[in-house]
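A single protein chain has been omitted from the complex, and every remaining protein chain is retained in its original position.
What follows is chain A.
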Amino acid sequence: MPKYEPILLKNMLQPGYTGSLAEYERAGGYQAIRKVLGKVSPADVTAVVMKSGLRGRGGAGFPTGVKWGFLPKDYQGPRYLCCNADESEPGTFKDRQLIERDPHQLLEGMLLACYAIGAASSYIYIRGEFVLGAKILEQAINEARAAGYVGKNIFGSNTTIDIWVHRGAGAYICGEETALLESLEGKRGLPRVKPPFPATHGLYNKPTVVNNVETLANLPHILNRGAEWFASIGSPPKSTGTRVFCVSGHVARPGNYEVPMGITFRELIYEQAGGMRSDKKLKAFIPGGASAPFLTPDHLDVKLDFESVALAGSMLGSGGVTVMEEGTDMVWAALRLMEFFYHESCGKCSPCREGSSWLVQIMRRIVNKRGQLADLETLTDLCKNIAGRTVCAFGDAEVSPILSTLKHWRHEYVAMIHAAEAANLIRPEPVGAKQ
């Protein structure tokens, strides 16, 4: 018996649960939408969500109800809901499980969101690599459509809500909401300049809400059990509800753990995930996906809520907790993440485009024992010049591995450079920029 009551993972934790429409309904599914449709006004649905304190689970943690409230009230044309299922953040794999194991929970959440914002069409933008997930969603949508839950006049009401699955083509940046919209429109997935925000000028320039899978999956439960119930879970008032944390790395039991926000990293790693995989001690962990700066054992008692992690100098982000044990080469770890960001930089903004390739080349040199002490200053400088100077948050994200490892483990960089000097290999070695 788990210590905390699972909400999102409840159904799939039942042995033999396949996620079919029948089983979802047997477990109490599609009750929230029935309860709401035509009986509660869309504005009241938004009010409930606002009151529940639900915040976006994709990374930025923006209050969901507030986001919905930004849609223009008097706009007559179409509005859209987009479900962001482009889960590409390294170390994050919660949406995948929510999609593959309980697709109807997501669909019901989308129906509720569409109802609240007045959208007749909604799209699930799913990461291209999630072939299985896309198939399962298509199947689930077909089931729901056959049952009259999706499409014209759902549940016999006069409301029309359609859901379409759109597969991405393998770009991390398309998880950024405006790049997602561009890609969904059939264009090159590059982030848009904001403002205007999607709430007013989103998909096809129409008012649009983009919500994460986990965010949407919470909606049926909030509508079923009430805003007060949801707001009482976790670390109220600012971080309510549970979160599915994806624990990976050098732990005994990697996996998804749904726990109330506000428990400590120590509890998540040592109690939920079974502690370290060997007798080596914990050296470092990333608290919220690759974009979040590294934390150290000193931060193990930080609470898993948005504010506490921010205070500790990192972010709760997407909930991907990657744990590293003693002996992990932190410079190499930073390079590995930098390689990822270099590969995924979309190339729109000069600092990020050129900076990521420059940073990765310096990091490769250092790891290949051809670094110089001056490189560390250059690294810091370049990182500072990228962060905050790009269209989207990618620029801030890509510098976090280097900046945080330089902050906590600068001595490892220095040692590596001294070793290079000792080996008399300090001349920069050309590193091909071609991938």
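Keep in mind that, in the parts below, contacts are C-beta pairs under 8 Å (C-beta built on N, C-alpha and C of every residue); 3 or more make two chains touch, one makes a residue touch a chain; residues count from 1.
In this section, contacts and distances are computed from a predicted model.
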Candidate names "Integral membrane protein", "NADH-quinone oxidoreductase", "Maltoporin" or "Xanthine dehydrogenase YagT iron-sulfur-binding subunit"; UniProt protein name, chain not shown: "NADH-quinone oxidoreductase"
Of A:Arg55, A:Lys303 or A:Lys348, the one touching the omitted chain in the full complex: A:Lys348
Among A:Val49, A:Ala171 or A:Ala199, residue touching the chain not depicted: A:Ala171
Residues of chain A (touch criterion as defined above) contacting the omitted chain: 171, 188, 193, 342-351, 353-358, 361-362, 365, 378, 381, 385, 388-391, 428, 430-435
